[in-house]
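Missing here: one protein chain of the complex. Every other protein chain is in place.
First chain written, first letter: the chains are A, B and C, and each begins at residue 1.
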Amino acid sequence: MARRSKRNVAIVATGQTDHRSKRPDVNIVEMINEAVRRCLDDAHMTMEDIDGVVIGNMEHFEGVFFTEMWSVDGAGSFLKHGMKITTGGTTGSSLALAGYYHVASGLFDTVMTIGWEKQSEGETTAGLIFQADPLWERATMSGAIGSFAASASAYMHKYGITEEQAAKVAVKNRKNALNNPHAHLKLDLTVEQVLKSKMLAYPIKMLDMCPTSDGACAMIFASEERAKKICPNPAWVIAGVTRHDQPFGGDLEMVVNLRTLRSATEEAYKIAGIKDPLRDFDVAELYEPCTFAELSWYEAAGFCGPGEGGKLMDSGATYMDGELPVNPSGGVLSTNCIGATAMIRVAEAAIQVMGKGGKRQVPNVNRAMATGFGGSWWSDVMILSKTP
Amino acid sequence: MDQWLEGLEPIVEHQDLKVPYRYSMGATTSKFFIEIRDQKKILGIRCPKCKVVFVPPRSTCGRCFSPLDKWVKVSDQGTLQTYTIVHYPTPVQPAPTPLIYGVIKLDGADTGLAHLINEADYEKLRVGMRVRAVFKEERVGNMLDILYFKPVEISKGQRKKSTRPKVKVKKGGARGVKRKA
Amino acid sequence: MSEKGGSLLLAEFNANFPYEYSAGRYASYFFKRLKEEKKIMGIRCPECQRVFVPPRPACGYCFVRNSEWVDLGDEGTLWGYTVVQFPFLDPLTGVERPIPYGYGFIELKGAATRLQHFVTASDLNKLRIGMRMKAVFREERKGNLTDILYFKAMEE
Partner (left out) sequence: MADRVGIVGIYQTKYEPRKIFESYPEMAFEVSSKVLEENGLALEDMDQIITNSQDFWDGRTISNRTVSEACGSVLRSESKVAMDGTFAVFYAAMRILSGCYDSCLLVSHCKMSEGSAHVINNAMFDPLYQRILGFDELSTCALQAKRYMHKYGITEEQCARVSVKNLQNGKRNPYPHRAMEVTVGQVMSSRMLANPIKELDAYPITDGACAMILAVEDKARKWARNPVWIAGIASRLDSFYLGDRDLAEVASLKAAAKKAYQMAGITNPRKEIDLVELSDYYSYQELLWLEGMGFCKRGEGGKMVEKGVTAMDGELPVNPSGGILSGNPVTVAGAVRVAEAALQLMAQAGKRQVDGVKRALAQGHCGPCGQGQCVVILEKGV
């Protein structure tokens, strides 16, 4: 149903904080400002060159109702167009898509998108319980971990996925993170260590789960005319698709089958002319909130058939030197500042296309995909390319 | 109407959502409160480009995006820009109603500070009146270390001068600064 | 917290947001039947015939109003579950929620969706996917979801 935009739009710059478990040295607005300045530096631009700012986070995580208003000084949105878009875990990708639509509409030439979270300032599990239905889910809900655990157990049961296969995701992504200066958790782990880490909620152990981070990410989207002047190798947005779903966890198969990602990737691949994602993409940044999820997302994104996520992991295809490196950044398992997390996926995919990946750069990236995950098992997909 | 709706009573679920939040103030805001706590001094921060002195301080000038680090001491006295007497009680107010809020432009600052006003005769409250900060005895490092602002007692002869303070228009001053108080 | 001598301060707030959530007609009816008759009701889409629990005004697939109530019985199959073993602050009480506890998704016969609830067995370690589960009701029911205390394994 969605089409490619009428006007070409490119990502021309990104900026991230160095994500940590705690940033007591800066307040929320200062942390946002850090990402914004890094993004402007990346583009060799000043705030005057920006037409509008789109920002978001998880409001209840920090108990900050009007982030778009408070952040005006640090986000540089004074007397500019400003907008707040929040959709839970997909907030970052919703914002990136908003940057795309803003510029594609022809009403803006350059738009900055900002996602952030300072999880150390609130209670993450309590914040997540806020998102459960007050009548039907809140009493049982235990933050994100419980929902993943309950359906990961069903996923293992249905397809014979093993805890070892899941553990390999934790090892791969955190090792990748060693190459990413912005990543929060950078660890050289063994499968054994992951399996022996503290049990949180069967089958999810401490090292199967993403961390909680303080951090922000900013990006600049520009029109074709502007993009070519700003950046020698911009990352062109080829497709953007969103899929939402029914409201209750019990309505859905959750980790067993993320049908929103299946539906969103099918449409995005059609728009972008992707036939075989494993071959056609050079890199993918998937929003994997836990190890089991990455395996399941492989299936939903069509990298392999249903139930084959574990086997694909075993094959090594998604390692840095594999056929389709997944999460060279270290992924969500290494960094999770929720409102920024999905934007970091898009930013990291853009970094790969722009060739700015440093030690985490995958050689010769022409096409990259990024996904966002959140809400009620919702998905966003963006496809980026070296050529418009 | 569907039959099942007949005589149905609406159910309402009451929940109190309780979360403790711990906000890092960052270096700039911390310094502002530490100076008030330890020295009873109110500091502003000056933009090197706009020359605007911001109170409360922040680390970026919203108007020109310059980083800010030039501290200036401002007075604990200022001029009331506006005020209101709040008659309705809420669970978040720091004092019983009726309470008075005001925006005070401290001498030496270009922006106003929103705070409480007290020890004031309601009838005599007016925009342009001179007020002064009253500090708390036991200060802990937050905005309520200033208990409130109270009217400055002045003799008749002084009034004309102090109720109409000269507003310095700074060269290159930003929006709001050039305007009359 | 503002330790004298430290140059970085914190602002602390103990937030308390009160809400009065209207259950709406569909949930109000569900809880009424649960309270009065210990019945777990689903609601059927007149077009695709899917039965939804929790009940809701519309079918998301056909976008029509759901209309027909269906008694789903009090037995079902355990589709997926977990045992929560990590401590966390419960915003509903302001203190840590007691752990460990089991919760999962129950497939009630005839329902197209699963009901999320507490699950238990004689021992939490004995929970298995595919187990038959039965609702255990509260004696003094109040008209909310906790009128079902939990679903308990029928055989182990």
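To be clear about the criterion, contacts are C-beta pairs under 8 Å (C-beta built on N, C-alpha and C of every residue); 3 or more make two chains touch, one makes a residue touch a chain.
These numbers were taken from a predicted model, which means no experiment stands behind them.
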Seminar exercise, completed: Considering the complete assembly, the absent chain touches shown chains A, B, C
Exercise. Who touches the missing chain here, A:Phe130, A:Trp236, A:Tyr298 or A:Tyr319?
Worked result: A:Phe130
Exercise. Which one touches the absent chain: A:Ser105, A:Thr190, A:Asn233 or A:Ser315?
Worked result: A:Ser105
Exercise. Please identify, in ascending order, the residues of chain A that touch the omitted chain?
Worked result: 1-7, 27, 29, 56, 58-61, 63-66, 68-73, 77-88, 94, 97-98, 100-102, 104-107, 127-128, 130-131, 133-134, 240-247, 259-260, 263, 374-376
For this session: Extract the touching residues of chain C with respect to the undisplayed chain.
Result: 11, 13, 15-28, 56-58, 60-61, 63, 65
Exercise. Which residues does chain B use to touch the chain missing from this display?
Worked result: 10, 12, 15, 17, 21, 23, 25, 29, 54-56, 62-63, 81-88, 90-95, 99, 101-105, 111-116, 127, 142-144, 175-176, 179
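Simple rule for what comes next: only the chains that are shown with their structure count from here on.
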Problem set entry | More contacts between chains, A-C or A-B | A-C
For this session: Work out the mean Cα position per chain and let me know which chain is farthest from chain B.
Result: C
Seminar exercise, completed: Per the C-alpha means, the centres of chain B and chain C lie apart by a whole-Å value of 45
For this session: Determine the centre-to-centre distance between chain A and chain B, using the mean Cα coordinates as centres, and give it in whole Å.
Result: 38
For this session: Could you please state the distance in Å, as a whole number, between where the Cα atoms of chain A are centred and where those of chain C are centred?
Result: 29
For this session: Indicate the residues of chain A shared as contacts by at least two other chains.
Result: 24-25, 63, 123, 126, 130, 134-135, 138
Seminar exercise, completed: Expected list for chain C, residues touching two or more other chains, is 8, 10, 13, 15, 19, 21, 23, 27, 89, 91-92, 144
Seminar exercise, completed: chain B residues touching chain A in their complex are 13, 15, 17, 19-29, 58-63, 65
For this session: Using the touch definition up top, name the residues of chain B that touch chain C in the complex.
Result: 2, 4-5, 8-27, 29-31, 33-34, 37-38, 91, 140-142
Problem set entry | chain A-facing residues of chain C, complex | 8, 10, 13, 15, 19, 21, 23, 27, 52-54, 56, 60, 79-86, 88-92, 97, 103-105, 113-118, 129-130, 144-146
